[in-house]
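Missing here: one protein chain of the complex. Every other protein chain is in place.
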Amino acid sequence: MAVEDLKTHFFTKLGVVKAVNGVSFSVDKGEVVGLVGESGSGKSVTGFSIMGLVDPPGRVVSGRILFKGEDLVQAGERRMRSLRGRRIAMIFQDPMMTLNPVLRIDTQMMEAVKAHADVSTQSARERAREALVRVGIPSPDERLKAYPHQFSGGMRQRVAIATALLHKPDLIVADEPTTALDVTIQGQILYEVQKLCRETGMSLIWITHDLSVVAGLADRICVMYAGVIVETGATSDVLDRSMHPYTKGLIESVPSRNRRGQPLAQIPGMTPSLLNLPPGCSFHPRCPRADEVCLAEPAIAEPAGTGHSVRCFYPHLEQG
Amino acid sequence: MSVFIIRRLLQSIVVIWVMSLLVFGGVYLIGDPIDMLINPEADQEDIEAAIRALGLDKPIHEQYWYFLANALKGDLGKSFIFSEPALQLILARAPATMELAIVASLMSIMLGIPLGMWAGLKPDSIAGKSIMTGSILGFSLPSFWVGILFIMLFAVMLGVLPAGGRGPTTEFLGLQVSFLSAKGLSHILLPAVNLALFKLSLVIRLSRAGTQEVIHQDYIKFARAKGLSERRIILVHVLKNILIPVVTVIGLEFGSVIAFAVVTETVFAWPGMGKLIIESIDQLDRPVIVAYLMIIVFMFIVINLLVDILYSILDPRVRLQDIRA
Partner (left out) sequence: MSVAMNEGSAPGAAAVRDETPLRRFISDFCESKIAIAGVLGVLLIAIIAIFAPWLSPTNPYDLATVDIMDSRLSPGKQMMSGVTAFLGTDGMGRDMLSAMFYGLRISLGVGVASGFVALCIGVCVGLAAAYFGGRVDMLIMRVVDLQLSFPAILIALILLATLGKGVDKIVIALIVVQWAYFARTVRATAMVERHKEYIEAATCLALSHRRIVFRHLLPNCLPPLIVVGTVQVASAIALEATLSFLGIGLPVTEPSLGLLISNGFEYMLSGKYWISIYPGLALLFTIVSINLVGDRLRDVLNPRLQR
């Protein structure tokens, strides 16, 4: 799966919101890619673009999304519908909101089975049951007959994951699936998703604003800022040898044990309005290294062919 | 749950009691009960006998007890015009009104929900805008006037439907109903549509607002992400969500549909309770008026109570104050 120079804009009354403004990255088979960035940086919109679920007034304006050689941007609604939930699945942020409150769990899971497989009600129920077992839900038969409000948040997210897994998709887009959960539940879910990925060999795009979540999960990390990916590389490279000043700022602002007592660093300034982005590198008004060169669009630099690339005129290269 | 039901029950009893005080006050204090309740054409002896029977020679609080005791026994006086017990007279007309009100409520739901959902799904389309403009107009149009237009158009100009009356009835579950025969249906059609229009705007607005709220929810996006067809999303995921509040509101409004049937029945000469009360007011048949008021208020309260209880059973996440606002 590869995203090439994707641009998704929202044509609102106030102007064009360039939520995703030239994003490129790829995900190999069985790979876990973490898409990291502060909220409002366009991560969810990237995920929805892949699913073909951008709400109006939004629209993919250019770029390609190649899935097994097929460009999803060009695919028709019919084709997208047959891929959604079957080859590509998505899990959402708030488990309280992703299940329809007035439909029973079995209805919601069985309709997902039947959307892509011509099977009897009986075997649809059986597959839903198996999926619940796979994500570690006890007494699945009872649970199937329940309504969402009878579940806890963590349980609902498991149901959502089970639903996404029903057709053993090739790719799952997980949009901050643990952000709304308690830390302990978050850990359990992370562990199980990792296990499931390994077992089934599916690819995973894990969207989060929390670096520490992807640190132990992702093979590679893409750091997103104001609709653009500013740094990509293997997880250890990005975390230990970050090159972009924004990534550095992010890492320094994560509280950690070995810097106890020192004041937490923070990135000065605010996220720019996507309606009217600063010229050149969008990060320059907040960047300690910026000068007038940064008023031009920075190109992607990939020092020494490490697969670790950065979009910056003055990357941190010295440590190494 | 049962605490809720008991509390609602007590509330209803209090309201009925307050109503009895008001009606009593209206009849006995504002007007002269002797004029109000005793046929002015009766001779002196009869009048005195009636005064004693009604306890009108007693002090006021005792009179109230008489009134209350009689009402509880179902004795709400005798009609001057028909010389029949008022209660019986009204109950004989009740099925016609009920049939009209039920058919009208069903019509408003079956027409209003699809129209409202359409307007909610395609708010900027010409159809969506026309539906909303139509429903604003529906709020403005006095319903008796629409009824008159219907008669002019369908009965006078086109001559396809009868201008009034109930037509022949058929027996159904022990009741006489119109909607089972073609002729009866042609009679009920115009009045029912007329009465339905009264609530149609409300249903359209509720369904539209509900649809617009629901389609932006994450669970609809998740349903799309599962690869469901648009048809299933709208007919199952959206519809089921707006159905509960809409049906509840229509249930709550059923009492007011019955009250409003007064107008429709008068326009279309539909032989129900509403037409009876207007005739009774015209002919100063006061026992019937008092009985009608007591019955309709009672019905109103019972309907509200039933809907509240039903709703709290249907949807465990009750938000009654939301839907009533």
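Chains here go by letter, A and B, matching the order in which they are written, and residues are numbered from 1 within each.
Going forward, a residue touches a chain if its C-beta (ideal position, glycine included) is under 8 Å from a C-beta of that chain, and two chains touch if they have at least 3 such contacts.
All of these numbers come straight from a predicted model, not from anything done at the bench.
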Practice item. Determine which of the presented chains are touched by the chain that is not presented, and list them. Key: B
Exercise for review: Touching the absent chain in the whole complex: find that residue among B:Trp17, B:Trp65, B:Phe139 or B:Phe172.
Suggested key: B:Phe139
Exercise for review: For the chain that's not shown, point to the residue among B:Ile5, B:Ile81, B:Ala155 or B:Ala209 touching it.
Suggested key: B:Ala155
Check your understanding: If you put the missing chain back, which residues of subunit B would it touch?
Key -> 15, 18, 22-23, 26-27, 30-31, 136-137, 139-145, 148-149, 151-152, 155-156, 163, 255-256, 259-260, 262-263, 266-267, 277-278, 281-282, 289, 293, 296-297, 300, 304
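The working rule: only the chains that are shown with their structure count from here on.
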Check your understanding: Between subunit A and subunit B, what's the gap in Å when you average each chain's C-alpha atoms?
Key -> 53
Point to revise | Interface residues, subunit B side, partner subunit A - complex | key: 216-229, 232, 236-237, 240-241, 244, 315-317
Practice item. Within their complex, state which residues of subunit A touch subunit B. Key: 48, 51, 53, 55, 81-86, 89-90, 92-94, 97-103, 107-108, 111-112, 115-116, 147, 149, 160, 163-164
